[in-house]
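With one protein chain held back, the other chains of the complex are shown just where they sit.
Now for chain A:
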């Protein structure tokens, strides 16, 4: 059985348990970023800080950091060599609070350095689709849909279903939802990608473990400033198009499909009994899809080497495995695993912590990218 498991894992391209991700080793700390001292010791950082000194808020923090570090040094000196024992004790206490303040200032400086994306505060459209694995993949897609719906409730975001096509046995083929709330996109943008599940499906009679996949796409919802569409480029299709219409007809079919003629991008909605509501919702999805194309063109050039990708580049990548036999969820980008898979899929603290780690890691990556870009300009 063990061998079989190992073979299966090897076939799936997973590292064997115990090596690197092994169960006996302590997991990496919550944050995958190196600690602040390490970061500030890197030679590139002071040069980057120098280059960014034009930023008033940043400059002020750097100045305070320098002053605090000076104070820390003096207090340390005092704590070590003063003749008076009471004074030495007092100074030792002072050293601790100084160190804390230094760390806090460094943290703030790092936060100021990390660029925020234009779209970070936008709302978003989340698309889910079942992948490889037939009915089981659809069942898993329904589970993941529930997880994000609950996560939105946990974060007090508004979650609105725009498209939902279930399978016959309670799975989900494809779904689209709109999520709105503070920092919704900033948090969820790293959830895009292929999610993989390993478990004994409900449909499996012989107790065999199957591996199936589903994919998530996260599209920032454009604001009116981000995107403008010429109404002439849209073709709005309804079932009512033929015939007299108006008072002559009393039909209940209310589905709406909108085609953006120049790009061929399509969105449709049939969740509502009101046709106008369906049109509004379909328009929302269409806007997000068109904006995604626009953003993609801009970001394709940069962000090329990061482990954590957003947009279409990250969508085909296997980002996470939900292994039921091991009761463990692993994010492959930051090599972080969490136990208690069912608790994770409740979409509460455990998912939130995973998302936090991803954000921190992404921040770290973009900071490193900035340092190296800064170094390169120095050299040329």
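Everything that follows uses one rule, which is that a contact is a pair of C-beta atoms (placed from the backbone, for glycine too) under 8 Å apart; a residue touches a chain by one contact, two chains touch by 3 or more; residues count from 1.
Following the convention adopted for this analysis, contacts and distances are computed from a predicted model.
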### Summary
Complex minus one chain; that chain's UniProt name from "LSM complex subunit LSM5", "Exosome complex protein RRP46", "Transport protein particle (TRAPP) component" or "peptide chain release factor N(5)-glutamine methyltransferase" is "peptide chain release factor N(5)-glutamine methyltransferase"
### Residue, one of A:153, A:249 or A:298, that touches the chain absent here
A:249
## Note on the structure
Which of A:88, A:240 or A:318 touches the missing chain? It is A:240
### Summary
From A:85, A:168 or A:342, the answer for touching the chain not displayed is A:168
#### Entry: For chain A, residues in touch with the removed chain
142, 145, 161, 163-172, 236, 238, 240-241, 244-254, 270-277, 279
